[in-house]
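Below, a portion of the complex is reproduced, with chain positions unchanged.
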Amino acid sequence: MVDLNHNHTATNGVSTNGALTMTLEDVHERGSDRQIALNLVGISDIQYPLIVVDRDSQTQQTIAKFSLGVDLPKEDKGAHMSRFVEILSQFQGKVNLAEMPRMLDLIRTRLDCDRANIQVAFPYFLERSAPVSGATALMDYECSYSADMDNFGSTAVMSVRVPVASLCPCSKAISDYGAHNQRGYVTIEVKAVQPGPEIWLADLIEIAEKSASAPVYPILKRPDERYVTMQAYENPAFVEDIVREAAWSLTQDSRVLWCRVNVVNHESIHNHNVFGSVEWHRFGSEG
Amino acid sequence: MVDLNHNHTATNGVSTNGALTMTLEDVHERGSDRQIALNLVGISDIQYPLIVVDRDSQTQQTIAKFSLGVDLPKEDKGAHMSRFVEILSQFQGKVNLAEMPRMLDLIRTRLDCDRANIQVAFPYFLERSAPVSGATALMDYECSYSADMDNFGSTAVMSVRVPVASLCPCSKAISDYGAHNQRGYVTIEVKAVQPGPEIWLADLIEIAEKSASAPVYPILKRPDERYVTMQAYENPAFVEDIVREAAWSLTQDSRVLWCRVNVVNHESIHNHNVFGSVEWHRFGSEG
């Protein structure tokens, strides 16, 4: 194990206050020995405030977890990671989901690379009204946005994770009374036909909720609880039924180019979950 | 919304649209067989937007996880859980941390109980400047607020979890060069002397950062990286040192009635962590 020389380091005798006149080597620009190009390098698990534009043109502020990355040619030793944070920072705490394509451009320019990738995950809130009493409160949905751009074009995937109630058709059919039901989570990922009308998070949330036995709510008074209890009992659905119903709705929506649906039910009769998933692509369209 | 009568079970044959004229039993008001009073019952893991007032009188909006609870006398079968969400909702998405004492009052009134308890956890952002270049970006800190009120008074605990860099004094002392260092997390919980001046989240964050080998930053350019590398090397600190330094600073702050400090270092030489903790109470003061 031979020690590295230190003479490619800062040579000016400067104090630790780190005067900016000093010349510090940019080690990231050294060559790489292994000559292997990397698919993606970047920063992850960085939290930042995010502004999301709603279907009704309102905005809401939320908190997002970002992952930002670029490809790395085989000649380059490393990416300039601090530039990712500079880009987040230059929006002054007003990072807007609608600006992600612009952020991809910025990343490509500032990091001088072919490919840029953004992944953002955040809770998103909608005001929901109870079905009988009309009582309202906010409900949270975990959403994400993932976008990739290179010299040949760009793709973007939007996703929502929607809590729902599912009631087991088998349990209902074979029991004299009752039926086991539980909270489940419908995850819908979509790519939109481009160019074309926008798909909103609220659109996907509605599709997910309609596909299950019943929606779940932030607040239910007694008449509401009666209503949703009976609604779920009248609409039994296996995890497979919910996947199919959501997928079918997405295929009927001409804005959708590609989708993947995954449903997980937290079975109330077991300590494990059941899941189902399907992926679909509209033929004859281009993304 | 009109509350319903409390006679036993729904008697009218009504459609599932749940007409409000129907009489639905309030099962929560049935007696309890076991005659055991419960310390706390409520709702948990509910996400809601939250407004936090900063030390400099600015506000920031964040997303919080709430747990809201009350005690339950031995005669009562259950608490009216939906009222907790009604209380969150009536602030119209403008739940403010400064209003938590008022929310405790509301809970006690609306749920007709002796004790009310609120726990809120949320990311909180501060703009931080790199030590040499002055480059700025936002950094997140996990914070929480926990408050309890009954007929005899109330207590509130505020906490921050602050990422820091720690550099091992042993590793530095026994090695010819280098020293292992790593990310650690300083968690400070405090109760304030009442009545008295406010303790701010930013105050606790500063105490935590000063207690470690170096702060961590959202963005560092090369001169900054040089600076903090050498700063950490010059300030080696065991997990025990960081606990003691933070605790000592808190004892010197006359606003602090009680504190608990916990530090965890994600050792860069091991796959496990090291931790240290201490609890302290100012004698001669009353909370």
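Think of it as A and B in the order they're written, each chain with its own count starting at 1.
The rule is short, and it goes like this: a contact is a pair of C-beta atoms (placed from the backbone, for glycine too) under 8 Å apart; a residue touches a chain by one contact, two chains touch by 3 or more.
Values in this document were obtained by computation on a predicted structure and should not be read as measured data.
The complex is a homo-oligomer: every protein chain shares one sequence, and counting across the whole structure file gives 4 copies, of which 2 are shown.
Everything that follows uses one rule, which is that only the chains that are shown with their structure count from here on.
Rounded to a whole number, the gap between the C-alpha centres of chain A and chain B is 26 angstrom. Considering their complex, residues 1, 4, 10, 16-20, 22, 24, 26, 46-49, 60-63, 82, 85-86, 88-89, 93, 123, 125, 127, 131-133, 135-138, 140, 218-224, 226-227, 230-231, 234 of chain B touch chain A.
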